[in-house]
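What follows is a single structure, and I will ask about it in a moment.
Up next is subunit A:
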Amino acid sequence: MSILVVDNLSKQYSKNLQALKQLSFSLEQGESLGVVGESGSGKSTLARILIGLESYQEGAITFQESPIAPKKRAPLRAYRKNVQMIFQDAASALNPKLPIWKSLLEPLKNYSEFTPSFIEVDGLSDKDIAEKLLGLVGLDSNLADRYPGELSGGQKQRVNIARAISLEPSLLICDEPTASLDVTVQVQILTLLKELQQQLNITILFISHDIRAVTFLCERIIVLKEGSMVDQFELDDLYKSRRNSYTKALLDAASL
Partner candidate 1 sequence: MKTAVIRTSLSLGNVNLVLGLLLAVFITSVTLIGGSLVPHDPFQVDMGNRLQNSSSIHWLGTDQLGRDILARLVYGAKLTIGLGTVAIVVAILIGVPVGLISGYIGGKVDAILMRIVDGILSFPDFILAIAIAGILGPNLTNLLIAIVLVRWIVYARVVRGLVLTEKQKEYVLVSQTANSSSLKTIRMHILPQVIPDIIVMAAIDVGKVILLVSSFSYIGLGAQPPIPEWGAMLNDGRSYFQVKPLLMVYPGIAIMLTVLCFNLLGDGLKSHYDIRRGRGRI
Partner candidate 2 sequence: MKQFLLIIGSRMLQLIIMVLVLSFITFLLMKITPGDPIRTMLNVEDMAATKADEERLMKEYKFDRPILEQYGEWVIGVLQLDLGESLISKRPVLDMILEKLPATLSLSIGGLVVLFIIAVPMGVLGAVYEGRWPDYLSRWTALTGASIPSFWLGIMLIYVFSVQLNLLPVMGKATLAHFILPSVTLGVAMAPLYIRLLRERLIATLQSSYIEAAKARGLGKKRILFSHALRGSLIPLVTMFGLSIGGLLGGVTVIEILFSWPGMGELIVNAVMSRDYPVIQGYILIIGFLVVVSNLVVDIMYVIINPQLYNGKESM
């Protein structure tokens, strides 16, 4: 069953700037789809539209068989519970003035009627819940009281991931989640995402310029160039000769 269907999606910023051109793809429950593109390919715009931070002009987005309106700031309460996003810059995704536990609990506080499955017993304090969340992403529970400035880049991104999965969303959008991190940390974060996907059966839309990272995490890949989808394939078909010339060029540049 397709969890997300994007049909003919177009987004125009101004007369000369078209970010997305008639983009169509679908996402199956539980899979991880990679979106590869260089800067200006429209991949970040896609992420922002899907999370409801930006509007779009044409096309349709259907999530779990209900349409998502193109208007910015549409009433998205139910949708947002099920679709969460991890941003590129781990540091700036956390409010520097709030202790970690407060940042972590912001989504859950907005959905007080929802009890995530990792809370086995009732009556946990806010701190307890935050510590459980930290545990899910392999962080020490004593980080709950710290401030973002005291955490390393990798730790911050783990906190962001913990916050995103706290609502147990069905779809997790990752917009260049490792681009701001050191290479040795990148692998750890990607591994964490992979493990979480298997554990929690989350669908992942993984957006990146890094073809190596995409092939590590995703079974299926689409390639964007200047707002259009130029290629779409299963990971196993990566080296097939029918690949688009742009895909081949990207792959060639990345290869050793």
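Operating definition for what follows: contacts are C-beta pairs under 8 Å (C-beta built on N, C-alpha and C of every residue); 3 or more make two chains touch, one makes a residue touch a chain; residues count from 1.
The candidate set was assembled so that all candidates are chains of the complex that A comes from, given by their letters.
Note that the structure is predicted; figures quoted are calculated from it, not measured.
By the touch criterion defined above, subunit A in this complex contacts candidate 1 out of 1 or 2.
Those residues of subunit A whose C-beta lies close enough to touch candidate 1 in the complex are 51-53, 76-77, 80-81, 84-85, 87-89, 92-98, 103, 106-107, 110-111, 149, 160, 163.
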